[in-house]
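Apart from one protein chain that is not included, each protein chain of the complex appears where it belongs.
Per-chain residue numbering starts at 1, and chain names A and B are given in the order in which the chains are listed.
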Amino acid sequence: MKIFKVALGILAAIGGFVDIGDLVFNVAAGATFGYQLLWVVVIGVVGIIVYSEMCGRVAAVSGKAVFDAVRERVGFKAGLAALLSAQVVNLMTLTAEIGGLAICLQLLSGLPYRLLILIAGVGLLIVVWFVAFEWVERIFGYGGLCMLVFAVAAVKLHPAWGAVGHGFVPHLETQSPVLYAYFAVGLLGAAMTPYEVYFYSSGGVEERWGPKDLGLNKVNAMIGYGLGGFLSFALMIVGGALFLGQGIEPEFLGTIALGAEVPLGQIGLLLGLVGILFAVSGAAIDTLFSGAYNLAQFLGWEWGRYRHPRGAPKFTVTWVVLLVLALGVVMTGVDPVQLTEYAVIFSAVALPLTYIPIFLVANDRTYMREYTNGRIANVLGIVYLVVIMVIAVSAVPLMILTNVGQN
Amino acid sequence: MRTFSSIVGRVVETESGRRLGRCHDMRAVLGQGIPRVEELIVGRGGLLEHFGIGTPKAHSPNAVPWEAVLRIEGDRVVVRDGTELV
Partner (left out) sequence: MTKTIDLGLNLLDHQLLDAEGRRCGKVDDIALEGGPGEDLEVVAILCGPGVWRARAGWIGRIAAWLGGGGRVRIPWEEVDGVGSHVKLRKRAEELGLGRGDDRLRPYIEKIPGADH
């Protein structure tokens, strides 16, 4: 029975792994550089696996979620800075996800965009309020599995597999190094977006993981995000096979969905759009809760995704307010795909404030007792902290230099 | 009444002006009733401890006993001459 539960969790994770940031950056990277950036995706996936495992272990052993530990470890002032930056980035991401959702609905229904924004927002509100969270996870997780159609599409497009293989070998592009670096930063930022670890650790605390669940934590992190990474590869391969050299930049979600239609016809298009719909909605919900978790955990409020709204009133009001705020921003007509790029780049800047405290806590014996980081976790943890700091420092300059990837 | 945050962060120096470091924390003894502050954790080593790097030992090498404190004024904590980081 436990194996079944693990499998369910993994399936939900795959469906939930790809959000609008991954979608946009992986396909765009494929359209611009073909398969050459596949190795960067691998780095991103390993990074999120390493740090999710750490967060999950912190939750299981100390009973604390990330922001609890952040405030305790680095203090009020630095914690407040981390909180503010996390909230800003979170709100941008949430806005982009809702906009993406509205576009999806438009492609499926043909109804006007503005109306669909409202429907999307109200729909999310109703689902999150009335539906028990276990079901929310299942619905959006499995729905997101429709994204696997892109994996099928990738194969059916008969990419040059030799070139694909070559893309997994790290190498630096010499013709447009700045643009290449921009996409590398974007892919890593999209793979390691902060809300993912906040959400994962909060879930671990709510499910009352203990030391006996450390194995489950590792499996969840590795297989869930690993297979999710596999979906990212598919997206980049589709982007490379279809759009490279065609002068098509996948600025529209419709163009991305084409990636499934061209090789698989109408059914591919439908599955692709449904997959994107569920993946992006699921991500929107995760992002929304992440924002509420961060505030509640920083301030010591009652919180929880499985609680009745009456059990955590301030927490509930927080996520409703965040949703309304994001809706408001989407209503101003901002382009969700453009906003996604900004959200990913700013996420990249916020990565150090997210991951450094996690690393500190995971090594602290007063929290972790005998379960502090082993050698592998520490070596990889430090390597990624270095990577993250490089990304954080270079993200905004690269964004400016490449004119947000247009160049 | 003083607050913890109003003492921590101040520079700790001796009466003759020798700077020992910045106060980063306080160690208190939990007895039967009210906890009593035993020492101030001071200096750069103290900062590392505050961030949880390295295990705090029973008598950290970066502590100043509370008895050595003469007065708290301005933005400093003034301690008796001859106080060394223990």
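Here is the rule we use: a contact is a pair of C-beta atoms (placed from the backbone, for glycine too) under 8 Å apart; a residue touches a chain by one contact, two chains touch by 3 or more.
It should be emphasised that the depicted structure is a prediction, and the values quoted were computed from it without experimental measurement.
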*Where the complex has a chain not shown, which of A:Tyr51, A:Phe199, A:Trp303 or A:Tyr384 is the residue touching it?*
A:Trp303
*Write down which of A:Asp19, A:Glu53 or A:Asp68 is the residue touching the left-out chain.*
A:Asp68
*At which residues does chain A meet the chain that is not included here?*
62-64, 68, 71-72, 75-77, 79-81, 84, 129-130, 132, 299-303, 308-310, 312-314, 316-317, 366-367
*Missing-chain contacts mapped onto chain B*: 1-8, 24-31, 34-38, 41, 49-50, 52, 56, 58, 66, 69-72
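FYI, only the chains that are shown with their structure count from here on.
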*Centre-of-Cα separation between chain B and chain A, whole angstrom*: 44
